[in-house]
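Since the structure comes first, as structure tokens, the remarks are kept for the end.
Every protein chain of the complex appears in place save one, which is left out.
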Amino acid sequence: MKKRTGKGYIINTAVIAVIIVAFAFIKSAFGGNEQFRLIIVPSLWQCCYLIILAASLNLILGFLGQLSLGHCGFMAIGAYAAALISLAFQRAGVFTEKAGPAFVLVLIGCILAAGILAALVGLLVGIPALRLKGDYLAIITLGFGMIIVNIINNIPFAGQEGLSLGSASASLYKNGLGFGTASKVTYLWVALIVTLICLTMMFMFIRSKYGRAIKAIRDDEIAASASGINTSYYKIFTFTFSAFFAGIAGALYACANATLSTSSFAFTNGGILNSTFIVVMVVLGGMGSLTGSVVSAIVMFFVNYQIKNGLWVKSLPGFLGGIFAYPMLVYAIILIAVIMFRPRGIFGTYEFSLLNFVRDIKEHRAKKALQKAGNKEAKSND
Amino acid sequence: MTESKKPVLETRNLGITFGGLKAVQDFNIQIFEGELVGLIGPNGAGKTTVFNMLTGVYLPTVGSVILNGEVLNGKKPHQVVSSGVARTFQNIRLFKQMSVIDNVKAAITKDIKYGMVDAMFRTPKFWKVEHELTEKAMDLLSIFKLEGKADQLAANLPYGQQRKLEITRALATDMRLLLLDEPAAGMNPTETAELLECINAIRDRFGISILLIEHDMSLVMNICERIQVIDYGLTIASGLPEEIAKDPKVIAAYLGE
Amino acid sequence: MSTFIQTLIVGLRLGSIYALVALGYTMVYGIIRLINFAHGDFIMVGGYTMIFTIPLALAMGLPAWTSVVFAILCCALVGMTTELVAYRPIRKKGTSMTALITAIAVSMLLENLAQAIPAIGPNPVVASQIFSTGGFSIAGVTMEWTTVSTIVISAVVMVVLYQFTQKTKLGRAMRCVSEDKEASILMGINVNRTIVLTFAIGSGLSAVAALMYMAQYPKVYTTMGMMLGLKAFVAAVLGGIGIIPGAMLGGLIIGLVESFTTSYVSSSMADTFVFLILIIVLIIKPAGILGKNVGEKV
Partner (left out) sequence: MKKKLACLLLAACMCLSLAACGGSGSAASATPAASDAAETPAAGGEITIGTISPNTGSLAAYGSAVTTAVDLAVEEINAAGGINGSQVKIVNADDQFDPTECLNAFNSLVSQGIGLIIGSVTSGCTSAITDAANEEQVCLLTPSATADSITTVDDYVFRACYADSFQGAIAAAYAKQSGYTEVGVVYCAADTYSKGLYDSFNTACEKYGVTVKAVESTASLDVQDYTNQFASMVKAGVEFVYAPYYYDVIGPYIVTQARAAGYKGIIMGADGYDSTPDYVVDGADLSVFNDVYWTNHYDPADTSDKVQSFVKAYEAKFGATPNAISALAYDAVYMYKQAIEKAASTDATAVRDALADTSAVYTGVTGTFSLDASGTPTKGASIISFTSEGTTVTTKLVDVVKELPQA
């Protein structure tokens, strides 16, 4: 058992190292490439915050078994907090341009602060809200999500206009932590590492007493409390923990988009970034599978991106093209179909693990080798 | 049992009312160390309601529950568990989407001495505690010979083993008093006999007290040292099995006269 | 004083609409314990049906509001189809959470399907005048007949629904199903048929709500059901979901809260207060104002 965990560390670390090296290589080789700069890097940024968002909601939805419909509210708090703090630092003269160690420190500080602030609000919301469950919890979280957005709209220094006074300027481009195309490439490592750390933290959370406790609550709350699990503590804790990551996702969103508008954090809107759609991602990926959330966030982003911008969509014949003009319609049908045939999502509760993956491959090879040997024997016997 | 011992659990005039309906009234029971007490009564007599009051699921309207001199009234279910009372349910309530061993590990809440930081950074302390947990859980599972199924989903176990797993999970809480709610429901006579044996073995091994609910009287007669009978929320008899068997009130309640 | 009355009237106007919509929500929730998120979109279906059938009704020499008959039929049909195609298969398999998510998916589907239909499209449509204007005056403020009739209709619907569930055979069957599905089957109740009929009635009601809504707020658009449905649902929960008089009470409270915050507190924070009221009520009385607290059976 112990040996296996050791092995797991080595394999995971090795793979991460390989990915980082490969990435550094790709970046140096293709850094100047238009496709890389304009398509791949921004897409990666968007995938990063969608992944964190979906995975963090899965903690509540899939592992704790409670439906929260206001997750984007926490993301909004993270986004605005990070943006405002970075602007404050810039006004205070801590950094003047988006480079140098001071900026990186501020950036990391902002991301952390965004998470912490969102977690605090999560705690404040969670304490009353989690006294309710099921449908009531769903509606009350939805209410909180709307209140958060409504309040941000009415704060004079945040608000609808994207943080600058009086107009809808892309203020975060010039000031604060908003990234343009070039700095998105430069600071891609921040997004990737933050995502990796967040995912690792969530995995660690799930594979510990916390994970066991909340899964027990999901399966049977009464039995969980009769087994000595302090259900309200774990529920509120998980809610707060999840809000923390939603806040971090918000900070990454602020970096990647450089303009903020509260309509992006609503209960529903035309795009794929809203509380409803994050729920869709989690359900499709698998309630109770972080792997599922990661894959589903990437796939959903990719499909949506391709439908909007892929040239192949425009060359589709009339009928299909017509369907793709309303992607939300397609998603709704897919969602209903998935719930019908796989009520716990495509991945169910499956988790991808490098260690097991390697083991499975080895077993598979061993089996094949055995088969081969068997065949040979059979032949030689002839 | 000698009466000079202090009772592990004691209730005083316990009663609960649901919207005018007096579900249980004046319920008094004393359970001593190492004792196996049966609580019987016809369907709907209020047995499970008593359990729910003892474990903090329902708040009693009147009276008090005292465990080793400590009043349990108003405590939340998980606090009652940490005071040393664990239970099983009439309709099995397992953590169905979790593995068998995780079902047991989830209930070991007392020995976990690591926090968030240890969990996040996988400190040596975390591994040490987790290994101890696994060992303890496997040890408990071996009582009912479930260790071979440790990695299976609880939902996939056959009915009889689900019952056993539920008892194992209750044992994992390190309790002093175990409340079993119709543990033999839905089992055939052989399984029942085997289960009763196990219950006896558990009591001897852990030195705990057990309160057992059953509506089948013949079953409890064999293993319980004392029996209390309730009907319509009222205690109608209490005493040794042989006394109960002869009690005309009990016979009347069961035969519906 | 006139401001107060004006605010009160606006509150009643909004509240009566919310109440009417909430009745449909509560009806369905009472039977199958499902927040039918698509209920708001049934109102949109009803709205568009009337937009298309009002000319028809006028051509037949009937008053415009008679087109509500078509709307009721259409909504009931959509409601029953939704139940048969989406909710029923999932109710058999999934948990209450998957059912809720399905409801959200159906809502998304209806909204976007409507946009995809060329005759509807994403642009809003404005309905023509349905009732003639007019009203009576209190302290210099006009109370419109439409508002009065909405309140009256809500009250009548409430009473009829209540009597229906109490007195008729189908109503009793509905109550049985809501109490215990398995036992109802044993009692010879056709559970599936009862649920479908509940959906038909609930959705048909949404067409009536659509009529009264359009009479006062004549804009029809594909996402119109979203906020309206949400607030009506909040109203149903506030009053105690599943309880028919609760829906009426909750609807009026939400309407009044919205109106009075707009007038006296802050006009841009009205929604915040609506949800705040909900949160406060749920925390104090988790089953709503008229609801009874029922613990989970152990």
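We call the chains A, B and C, going by the order they appear; numbering starts again at 1 in every chain.
The rule we apply is simple: contacts are C-beta pairs under 8 Å (C-beta built on N, C-alpha and C of every residue); 3 or more make two chains touch, one makes a residue touch a chain.
In this text the structure is predicted, and so the values were computed from the model without any measurement.
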Chain not shown, its touching partners among those shown: A, C
Of A:Leu38, A:Ala88, A:Leu124 or A:Ile197, the one touching the omitted chain in the full complex: A:Leu38
Of A:Ala88, A:Ala325 or A:Ala369, the residue in touch with the unshown chain: A:Ala325
Residue of A:Gln46, A:Gln66, A:Gln90 or A:Thr276 in touch with the missing chain, whole complex considered: A:Gln46
Residues belonging to subunit C that touch the chain removed from view: 3, 6-7, 9-10, 13-14, 115, 121-124, 126-129, 133, 140-142, 144, 217-219, 221, 223, 226-227, 259, 262-263, 267-272
Touching residues (missing chain, whole complex) on subunit A: 34-35, 38-39, 42-43, 46, 150, 153-154, 159-162, 164, 166-170, 173-174, 180-182, 253, 256-259, 261-264, 269-271, 273, 295, 298-299, 302-303, 305-306, 308-313, 325-327, 346-348, 350, 352
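We adopt the following convention: only the chains that are shown with their structure count from here on.
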Nearest-to-centre chain - CA centroid comparison: A
Chain located farthest away, centre of subunit C as origin (C-alpha): B
Inter-centroid spacing, subunit C versus subunit A (mean Cα positions, whole Å): 35
For subunit B paired with subunit C, centre-to-centre distance based on mean C-alpha positions, whole Å: 47
Subunit A and subunit B: spacing of chain centres that average the CA atoms, whole Å: 42
Numbers and ranges of subunit B residues touching at least 2 other chains: 57, 89
Touching two or more other chains - residues of subunit A: 222
Contact set on subunit B toward subunit A in their complex: 55, 57, 76-78, 81-82, 86-87, 89, 93-98, 102-103, 105-107, 109-110, 112, 114, 116, 119-122, 126-127, 130-131, 134, 169-170, 172-173
Subunit A - residues contacting subunit B, complex: 1-2, 5, 201, 204-205, 208-210, 212-213, 215-216, 218-220, 222-231, 288, 349
Interfacial residue positions of subunit A with respect to subunit C in the complex: 61, 65, 67, 128-129, 131-132, 134-136, 138-140, 142-144, 146-147, 150-151, 153-154, 222, 267-268, 276, 279-280, 283, 287, 322-323, 325-326, 328-329, 331-333, 335-336, 339-340, 343
